[in-house]
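Read the structure below first, then the notes.
The complex appears here minus one protein chain, its other protein chains still in place.
Naming follows writing order (A and B), and every chain is counted from residue 1.
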Amino acid sequence: MANPRSFPRFKGWLLPGLALACLLALPPVAQALGQPALVTLVTRMMILGLAASALNIALGMGGLISLGHAAFYGIGGYAVGILTTHAAAGAPFLGFIPGSDSLALNLLAALVASGVAAAIIGALALRTSGIQFIMITLAFAQMVFFLFVALKAYGGDDGMSFRRRNGLLDFNMRDDATFFYVSLGVLSLWLALSARLLHSRFGLLLGGIRQSERRMQAIGVNTFAMRWLAFVLSGMGAGLAGALMANLGRFVSPDLMHWTQSGEMLIMVVLGGAGTIFGPVLGAFALIGLETLLASWTEHWQIFLGPLLVLMALTFRGGLARLWRKGDAS
Amino acid sequence: MKNFRILAVAAAAMCATSAVHAQEPLKIGMITTLSGPGGYLGQDIRDAFQLAIDMQGGKLGGAPVQVIVEDDALKPGQGKQIADKFIKTDKIKLLTGIVFSNVALAVVPDVLDADGIYVSPNAGPSNLAGKECNANYYVVSWQNDSLHESAGQNANNLGYKKAFLLAPNYQAGKDALEGFKRTFKGEVLGEVFTRLDQTDFAAEMAQIRAAKPDVVFQFHPGGAGIAFLRQYQQAGLTGVVPMVVPSPSMDAVTLKAIGEPALGLNVSAQWNSDFDNAANKEFVAAWMKKYNRPITYYASQGYDTALAIGAALKATGGKVEDAKAFRTAMLKADFKSVRGNFKFGKNQHPIQDWYAMRVEKDEAGVPVIKTTGKISSDVGDFYAKDCKL
Partner (left out) sequence: MALVLEQLLNGIQFGVMLFLLAAGLTLVFGIMGVINLAHGSLYMVGAYAAALGAKLTGSFLLAIPCGLVAAGLAGMALEYIVVRRLYARDHLDQVLATFGLILFFNQAIILLFGRQPMFVQIPPLLSGALDLGLFAYPVYRLCIILAGLACAGGLFLLIQRTRLGMLVRAGATHRDMVQALGVDIRLLYTILFGLGAVLAGFAGLMAGPLLSVQVGMGEQILILTFVVVVIGGLGSVAGAFWGALLVGLVDTSLRAFLPQILRALMNGSEADALAGGISAMGVYLVMALVLLVRPKGLFPAYG
């Protein structure tokens, strides 16, 4: 188990600090290099990194392997899509919820919507454990997926697109660099919060439950409530990521909730390192980066990516985040 | 870590070389679906598009062109990412290639917002054909609904009065049933929405048999259509209840995979490989020489798209920077389409003829799609009236 406190403070934050500096410098550098599409690519990586990091709260900290987080990701996205189109059309959603094209409000709505969904699904799913938990989360996600496929009013299987990104203060959100910085801000905030969480009493309790539920019950911890809370928080994070992704592409579709999307989030977490703060983000960068790089080389890129993933699963115990923390892996 | 550094260096090197060596020819960005069960559709569009360029000696309308192809994997998000890269990094203005409507709906608005030009070789969703039509958006294939309208008309012409309809439960499937019902004059006995990923249709076969219709209309592109037709035969329905389908449910590739169970099927389409015009004969011969595999509607559409772009480039001297000049040239449609008559309507979707076809055995006893007659002439689409161009 990682114990960051054994590190001098600066050392643990040195690499993330460097990464942050690089990211801050990215938009102008990409512009100068004549690679402006790099900005949106990295924005996408950051948003998926946020989703993976959110899944990590359930998975890495709580030991809850969920194969259904795409549902919350998609619900967050649809919250934005639905409110934005209702704002454009001027008709309230469900007859009483006014539409909105403010980013702050819509992110909040996404958090609430995905949080409620995670609360319900979590309360039911947490009655099981192990592989059954994986499968029941998948089952709920599939139900949500087919629900949105059948929702003709909101585009059904084709999804829906909207003309403009949601607004934030007086920023020009049309500009990809601005949206990049907004996403970076949200991601940093989220990571700071999850770092706090990992070291809080709640985080320590979760770690304890993951290792031995019986022991924690014996000392009087309501383990069900703790896990449920972790699941809800995790679902809300995924919803936040979905809301940002909807804004990035100005488009939502049930594709967001497809089970392969849940699988991809899982893979990002495992690739980067479950239970670490920065690992999942790193995993997202690595997976999307590899996909993009290989796809630009050959249309048969999957024949390389597949074995590469197998190799990583077999050799990198604990994920990429362990690469520079070897001593910490025990 | 070391491996990653090598990867990063290699990546940088790749970017650098690709930026250096592609400067002279006009770049055309092709976003298409190459992976998954729908992969052969994109492959045919890409190969036919490239064939047209090869036949003109690496040029289109006298202008040297270079096609950059990327696979959207049938994911709208991926398609958007590729479009973004094409437009911003590669500075491409002219895009084409998308197979599926849901990808087109996500990608096309982005291209248009960035002042790009998009020419569709396949998908023609209704949302982009009516009020949302755009001066820089052209469709060379068809508007989605007109496929199914032609099938409905075909069913009328064949004298069928009672129909049973099936399509997958998604937007294109719902549009299919709407389109069919718009032209079909008889009675609809039942409508069934199948699941998007469904491959076993035993339950539906029993419903068809119980409903006793004159004719079945079904829209299942790709693998699902193959499964549907096979199971139709196994259920003893082939030859008992005839079927009308639009071209996506029956192309040369699916026919090859189905074989005899497809005999007697009524297809409606805007093109077939046996069309007796010079442009088509040249195209079919060149395709067989280069690729030697069954030739589909998708291929003909990819080829026509290349010819249409070529005709426009010829008039503008190979330039696409002036979208207005390109539009004037493009709308003339000054090329010999392999399907015969072709012009653009007011919403820049085709006005063309629809033909009835039947699956029959050729001299060698192999099932082929044979053209039997014309269904309708100079047909535009239902949504053109809402377009304010």
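In this section, contacts are C-beta pairs under 8 Å (C-beta built on N, C-alpha and C of every residue); 3 or more make two chains touch, one makes a residue touch a chain.
What you see is a predicted model, and the numbers here were worked out from it, not measured in a lab.
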Of A:129, A:223 or A:296, which one is in contact with the hidden chain?
A:129
Touching the hidden chain, out of A:40, A:85, A:114 or A:142, is A:142
For a quick check of understanding: of B:227, B:263, B:279 or B:315, which residue touches the chain that isn't displayed?
B:227
Just one of A:167, A:208 or A:263 touches the chain that is missing; which is it?
A:263
Touching the absent chain in the whole complex: find that residue among A:102, A:223 or A:302.
A:302
Residue list for chain B contacting the dropped chain reads 34-37, 39-40, 43, 169, 174, 191-195, 197, 199-200, 202-204, 206-207, 209-210, 222-224, 226-227, 230-231, 233-236, 253-254, 256-259, 293-294
On chain A, residues whose C-beta touches the chain left out of the figure:
59, 65, 124, 127-129, 131-132, 134-136, 138-140, 142-143, 146-147, 149-150, 152, 259, 263, 266-267, 269-271, 274, 300-303, 305-310, 312-314
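Please note the rule applied: only the chains that are shown with their structure count from here on.
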Nearest whole angstrom, what separates the Cα centre of chain A from the Cα centre of chain B?
35
So in the complex, the part of chain B that touches chain A is made up of which residues?
1, 7, 11, 14-15, 19, 34-35, 69-71, 75-77, 80-81, 84-85, 87-89, 101-102, 105-106, 109-110, 125, 169-172, 174, 196
Any idea which chain A residues touch chain B in the complex?
34-38, 40-41, 44, 149-150, 152, 155-159, 161, 163, 245, 249-251, 253, 255, 292-293, 295-297, 299, 302, 323-324
